[in-house]
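As you look at this complex, bear in mind that one protein chain is not there, while each of the others sits in place.
Up next is subunit A:
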Amino acid sequence: MQDVKDTSDTRGATTPADGQKTQEAGPAKPPPPNPGPARQQAMPYGIVGQRLEQVTRRVPVDEPPPLPENAKLKSIGKPVSRLDGIEKVTGRARYTFDVQLPGMLWGQRVLAPLPHARIKSIDTSAAERYPGVRAVHVMERLLSTAKLRDPKAEQGNRYPTVRYAGQPIAGVAADSPRAAEAAARLIKVEYEPLPHVTDLEEAMKENAPRVFPGPTEQPSTAGGGGAPPGLPQKGNVRGPDSKPLGMGPRGDVQRGFAESDVVIDVEYRTQVQTHVPMEPHGLVADWRDEGLTLYASTQYMGSVRDEAAEYFDLPKSKVRVICDYTGGGFGAKYGIGNFGLLAIHLSRKARAPVRMVLDRREEHVSGGNRPNSIQRLKLGAKKDGSLVAIQLKAWGSGGVAGGAGVGFCHSTLYECPNVQMEQYDVFTNAGPCAAFRAPGQVQGIFGLEQSIDELAERIGMDPLALRNKIDVSRTDDAVARAHERRVGAEKFGWSKRRPAGSDKGPIKRGVGFAQSQWLYLVHRNTGCEVRVLGDGSVEAFSGTQDIGTGTRTILAQVVAEELGLRPEDIGAHVGDSRYPPGPASGGSRVTSSLTPAARNAAYRCARDLASRLAPVFQASADDIVFADGKVMVKGKASSAMPFRDAVKKAGFNEIAHRAERRDDYEGYMAVTPEMGISRHGIGGVQFAEVAVDTETGIVKVERVLAVHDCGRPINPKLTESQIYGGVIQGVSYALYEERHLDAGSGHQLNANVDQYKIVGSRETPSIEVILLEQLGAQSSTDARGVAEPANVATAAAVANAFYNATGKRIRTLPMTPANVLAALRA
């Protein structure tokens, strides 16, 4: 078929809604999607069960035909249990933490006890002599930190400057953990202490101790974060970034406020949250002449391979990364990290595998965190609710790392002609931040969604009705949210909502609502290989990793669908960088990226197989059908033969096809070398019911209803599970989690799971999930992600419920008794 022009958009708008027209595209203006031969393809578009229409897309010729809605499918869209569930609950699943190799050595880090110091000397001789020690390495390069724009300021220093208590200085590898720990204590480091600052507001002061002696840069990692290059920096304050992710500003906010009937100008504060994955960061490095093998607890094997290749000057082909299972990441597990750097150096020196796994304390201190924030948010609106101006000034500290912004919702979620954002990174002598399940957006939504609620009350409008009026960009996520508000309100009983502060007694109940929005991202360089072996067994390979979401299972489901098999019939292999490149498990992009590639490969296998089976069935290849574990000729049930028997009859050794994830059929709003960013988002809405004990300040979240869209749900059971996790994490952030640093020493006081408080079973609300099936006609599976949106709205929904319960706004997180009692007295 000829390369034809796309005429496919039936919604009459290929640009975002009016309010967003002035936005500049993000990182780069993308080329037209999918060059090469294409066909015009009619595809279903819309929300299943609502209005499904046909759109025509320009689709590469070798893409499989569009899938119908899930109800018409056999494997995709079904609540299949995790294929590796039994492995996990029986302990057979091998996490990096569990990796034991012959001759493996145990690594231990030496950590700085001071929050800011120059290292004058390091004496490793006693450690090197300690029995059982096989290698010692002193760090000469530090990762996971901002870098001086002009390194001359610290040129004379032999070792990286210590900028936070707990910063790794050196590592030891020994025959036993005990020997490694004892030897690490023998490394003598002479420090020249420097003045330090750990508090956000203290660090913003002009005369505050400088964390860096000059301006810094912090490129983003594959996990996100970072800040645009070349921003001004004064003291510890770097910024403003006025175009987070390339979005905004627009219009003239001053004029907007002048034209507003209502102005809401308030301040929000959020805390530092650490990731606390069940499995800490860790890496086992095995350096051999023939190449380097890395067993990594990671969200992206590609980033581990690439960093190892870069820092050790190895061809990428000589670095193999293996990751059978990752025990959670939430954004923090990218690259090799300082612990990985040490492990590789030590393995190279000792010529033996070295295990380097962070303990719980280090995981809190240096494994990453969500930056805190101070947000001054000013909204201007007309009496009818239409927004006229949004102005945000935000400061946050990611410790020694940049990337403390509060997201992009201010310019993207609601229609508003005048938007201005100034986001500042403030450096402090604290461990580095990392991307964290909807980086920035969680903090930003906490403020924005409360202010929108406040506006609704000021103009006497129902909060949902106000959103109906202003959440009107013609993107798929906005369309989905409109539907979600309707469905959710009915299910939740929103109409029974009472005026704020209705309860008379000390325990006050209330309900609240907030919206979620995240990017719909595609990992561009995603491939998948599917093999049909001569005995009828089927395998699928992807160089992605499973951080707990069930990636193997959805891979198997998609392949099974094409071949008419059950998911458990498919050997689904992930976790090896030698497989075709897979997506990063971050930014809610695995399912959206992997499943189209997998389906494309499986489809090619199925067509190839059909042509080989045609002679066996004495039929045309086009008439060969795979269904219910059988092969048959279309319309001839009597011809049905079990899949395996049929394949054996075809008499081949193996059919293998590799296919790629094509660009979204509609194209992207922006691209980076790794990512395609759709103009559509993903999101949802969440309703919360809380009980506030106004005498003790204890907040209990009793119920959450989460209504979410994720394109086509490939596996509703796993999707719901991920939404449960997002809500639980959101409640935990709203009520409990907070890193406490001692300002005097720079040490984290609650670097454990005892005093770092996380939601427990009794604090977990009753959670109900409603999933939309939304077809966007963008790829061969139309799947999108859900991980981040599940966590974005929760804290804001709880805060809005708090207001409805008590009649008081809580603008400071977490909602501890101390903060709650202060808010109630305000």
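In this text, contacts are C-beta pairs under 8 Å (C-beta built on N, C-alpha and C of every residue); 3 or more make two chains touch, one makes a residue touch a chain; residues count from 1.
In this section, contacts and distances are computed from a predicted model.
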| item | value |
| --- | --- |
| Chain not present in the shown complex, as UniProt names it (candidates "Gliding-motility protein MglA", "Xanthine dehydrogenase family protein subunit M", "MreD-like rod shape-determining protein" or "Transport permease protein") | "Xanthine dehydrogenase family protein subunit M" |
| Touch criterion as defined above, residue of A:Asn157, A:Thr696 or A:Ser766 at the omitted chain | A:Thr696 |
| Of A:Val89, A:Ala258, A:Met278 or A:Ala822, the one touching the omitted chain in the full complex | A:Ala822 |
| Touch criterion as defined above, residue of A:Arg662, A:His747 or A:Arg784 at the omitted chain | A:His747 |
| Residues of subunit A (touch criterion as defined above) contacting the omitted chain | 113, 165, 178, 181-182, 695-698, 736, 740-745, 747, 749-750, 754-755, 757, 759-763, 816-818, 821-822 |
